[in-house]
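Complex shown without one protein chain; remaining protein chains in place.
Showing subunit A:
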Amino acid sequence: MSLMKSLGASAVVNLPTAAVTATQLHHHTHSFPFLSLPQHLPMLNSTTTSISWRTTTSVRKAVAAVDSSDTVEKEKESTKTYHFVVANAKFMLDEEEHFQEQLFERVRLFQERNMEQDFWLVIEPKFLDKFPNITKRLKRPAVALVSTNGTWIKFMKLRLDRVLLESFEAESVEEALASNPVDIKFEKPDKWVAPYPKYESGWWESFLLPTTQNQET
């Protein structure tokens, strides 16, 4: 933050929004002025031109689901909403290298802020059976990014674009992330012109739910 001083840009970092930590955000379910106008701009008529940004019903539901993971869980062990984006494995795990960077970045963030990880990768998820409209358009094997944080999944949809987004309810993480075992192997690209090596295959393993064998033992 001290870097800002050299820029004389302190006004920017002093925005209240910038100070909100991710942990707080988790509990921040209600609408807030996304693009609201600062009060000190007199030329704007606040009633007609102000731009309030209300969360849609679906998002509110999604965020509420996230809340429950933190606070309500003990009182009431109920179903949770799991949001996901899905596409074929080649796209998710092999072609979109920035996707991997994002996941590791998010793991780093969660560790730095002592937050419990709420996102996983699932190879050939069983929940896909509930979505015939998705499966008929999906190359297999498929890989889903699943999270209880629907807002973030929405962002990931925007980033990845070539993915399908849906959500479902499940009573436990194990149930939500159940998968059909399948071996994932990608052919080496025939021409690799980047001035760096490709990311190692298998990077995704740390994002899978610890294997079912482990849980059984």
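As a convention for this text, a contact is a pair of C-beta atoms (placed from the backbone, for glycine too) under 8 Å apart; a residue touches a chain by one contact, two chains touch by 3 or more; residues count from 1.
The rule is short, and it goes like this: contacts and distances are computed from a predicted model.
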Checklist line | Per UniProt, the name of the complex member that is left out, chosen from "Ribosomal RNA-processing protein 43", "Nucleolar complex protein 4-like", "magnesium-protoporphyrin IX monomethyl ester (oxidative) cyclase" or "E2 ubiquitin-protein ligase peroxin 4" | finding: "magnesium-protoporphyrin IX monomethyl ester (oxidative) cyclase"
Notebook entry, point to check: Considering the whole complex, which of A:164, A:178 or A:208 touches the chain not shown?
Noted result: A:164
Checklist line | Interface with the undisplayed chain - residues on subunit A | finding: 3-9, 12-13, 15, 17-18, 20, 22, 25, 33-38, 41, 44, 49, 51-56, 58-59, 86-88, 91, 98, 101-102, 105-106, 108-109, 112, 137-139, 151-152, 154-155, 158-159, 161-164, 193-197
